[in-house]
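Only one protein chain is missing from this complex, and each of the others stays in its spot.
Here the chain labels run A and B in written order, and each chain numbers its own residues starting at 1.
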Amino acid sequence: MAAIYIAEVSKIYTGGVEAVKSVSIDIADGEFIVLVGPSGCGKSTLLRMVAGLETISRGTVTIGPRVVNTVDPAERDVAMVFQNYALYPHMTVYENLAYGLRNRKTPKVEIDARVAEAARMLEIEPYLDRKPRALSGGQRQRVAMGRAIVRKPAAFLFDEPLSNLDAKLRVSMRGEIKRLQKRLGTTSLYVTHDQLEAMTLADRLVVLNGGRIEQIGRPLDVYHAPASTFVASFIGSPAMNLVKGTLAGGRLHIGTHAIDLDHSASAEGPVTVGLRAEDLRLASAGEQALLFRVAYVEELGAQRLVHGTVEEQELTIALPPEAPLANELAIAVPIDRLHFFSAENGSRLHRPRGTGVAAGAAPARPQAVNLEPAL
Amino acid sequence: MHRTRIIDHVILLIGAFIMVTPVVVAFMTSTHDAADIHRNGLSLTWGGHFAETYETVLTREGGFTGKVTGFNMMMNSMILGLGFAVGKIVLSMLAAYAIVYFRFPLATFFFWVIFTTLLLPLEVRILPSYEVMNALKLTNTYTGLIVPLLASATGTFYFRQFFKSVPDELLEAARIDGAGPFKFFIDVLVPLSRTMMAAIFIIMFVYGWNQYLWPTLMTTDEGFFTLVRGIKQILLVWVGSNIPDYNEAFALAILAMLPPVMIVVIFQRWFIKGLTESDK
């Protein structure tokens, strides 16, 4: 077990394409870090540089006490779980688990013990003599995990390990990975493009975009105070509404609407306003409100998502299932839950009061799945 | 709908008939004695002389020097077929491994050096090849018979295609598991290639066994004749004899086709897979 320091790491491919741009992350011993971002954001490349599968163009990666830039993948004391599992198809489950240990000249007794322990932990004992092709997707996933566990490495590296599973299995394996990681206390770096996976698994998550870090933080902090419009629209489902507006004299203008803010805005001029669908509600009489034209409704059972426009700008609201619907709705604006972003570069302008810490007040829906299964 | 099905079957039956009958006739006729064939022509019935004809063909010492037997030639064919197939697999697997799994400065250059050989078949350079073999004193040797046939990239091409289709993650997992170039090759790649190796072995064995032009050029010493190479000799001996030994000619033809046909029939699945999936 070890801490990992990623210091100003860049990846430049021959031809000049910069896939990762000066990324720094300090990962504490035992911490679970999730790298999240869309396709092509450089998250896998970064993970593979930590693994030693890609060369590091600039910067340093430190695992435990040593800088590992030039260290062979096998010598870095890391274990990796691949998206397609990468099980050796011609070896039995036992041999798959044992292969890495054998190559390290681990004594036979020790190998047996470790494989048995991992197999018990993952409940794959009955399959030890089988070949991977005789296993289901979930079982293969467990074997891939087992191969990482038996090594007792300083760090686990996960490269989208759940994306080949069906939705239901993905949820249960997610829980299992979290449970195992807490139990083993092994530092973990986990890559995914699924924000829900990122929110539920991470101690801290790192949002990447175009090879750069957009934000590092605890899931709830990122959720409540996204550092940019990119993070705002990437984390949380449905995505945060982003609406063009103007700040002037303590008032927010959205088209013809003007909303009084309860604090003087630190900025003046055009801004992008972020509104979480779950922070919006129907306005009661006399409240300052936005006129919302309904386009269509998605019924989710526990809530209904109403899609429509305000001043020709698209907006989604999450309403309780019993909320009355009409072609036009008056929407209350939660002035203490507004997010302001620079209209030019999308970065966060200031932190509205009363958010972030007061997480309990916010409808923390995505976190509901975060509970560890009872052991 | 129903009628077309019947026509389909009829066409297939005719096709199968055309493909199979000549060989069946050849085999059946080979069990008759020569005079019988001379009188009655080719035959579709069992002639009862199977054992003696085949024994004669396999063991009688014949040829111009009177020393070579059918069995000798069969062994030579076997040596050529096996040597060629094994040589091809070993050489091309190693070369393809280097090309696919290693990063080195001259990779592209060597790739083209090897794959240019696909451009020119042996047939268009027989004479100079023969001269080279003469210069190296390799005529009438097994080396001379087998090794020059290996100078083509077909096998390398097959294995390169196959290696490229092996998921990248296997190598990555193996590297994290501490496997170096040799360990990965032996522990992972070779076992994974087993089907591919079998398929290529079959194709190459058949190819090697059936070689005709090159053995014709390379071997003048009958001790090195293969069955296929010997075929023309049989025909030449005929010229001038009153009652040609049709039965023996047919028997030799059957022997010459038996091993490759057996292999193709028995390992048909691998054979077809190897042929079609690697695109030559």
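We take it that a residue touches a chain if its C-beta (ideal position, glycine included) is under 8 Å from a C-beta of that chain, and two chains touch if they have at least 3 such contacts.
Rule of thumb we're sticking to: contacts and distances are computed from a predicted model.
When you check the chain that is not on display against UniProt, which of "Lactate utilization protein C", "Formate dehydrogenase major subunit", "Membrane protein" or "sn-glycerol-3-phosphate transport system permease protein UgpA" does it turn out to be?
The record for the missing subunit names the protein "sn-glycerol-3-phosphate transport system permease protein UgpA".
Using the touch definition up top, pick the residue from A:2, A:19, A:87 or A:333 that touches the left-out chain.
A:19
Which listed residue, B:57, B:73, B:199 or B:256, touches the chain dropped from view?
B:256
Using the document's contact rule, name the residues of subunit B that touch the chain not shown here.
With respect to the unshown chain, the touching residues of subunit B are 4-5, 8-9, 11-12, 15-16, 18-20, 22-23, 25-26, 29, 37-38, 41-42, 90-92, 94-95, 97-104, 107, 110, 113-114, 117-121, 123-132, 136, 147-148, 150-153, 156, 160, 163-164, 168, 171-172, 175, 180-181, 206, 209-213, 216-217, 228, 231-232, 234-236, 239, 246, 249-250, 253, 256-257, 260-261, 263-265, 268-269, 272, 275-276, 279-280.
Just so we're on the same page, only the chains that are shown with their structure count from here on.
Express in whole angstrom the distance between the two chain centres, defined as the mean CA positions of subunit A and subunit B.
About 58 Å separates the centre of subunit A from that of subunit B.
Within the complex, which stretch of subunit B touches subunit A?
On the subunit B side, the touching residues are 167, 169-170, 172-179, 183, 187-188, 191-192, 194.
How about subunit A: which of its residues touch subunit B in the complex?
It comes out as residues 51-53, 72-74, 78-80, 82-91, 99-100, 103-104, 147.
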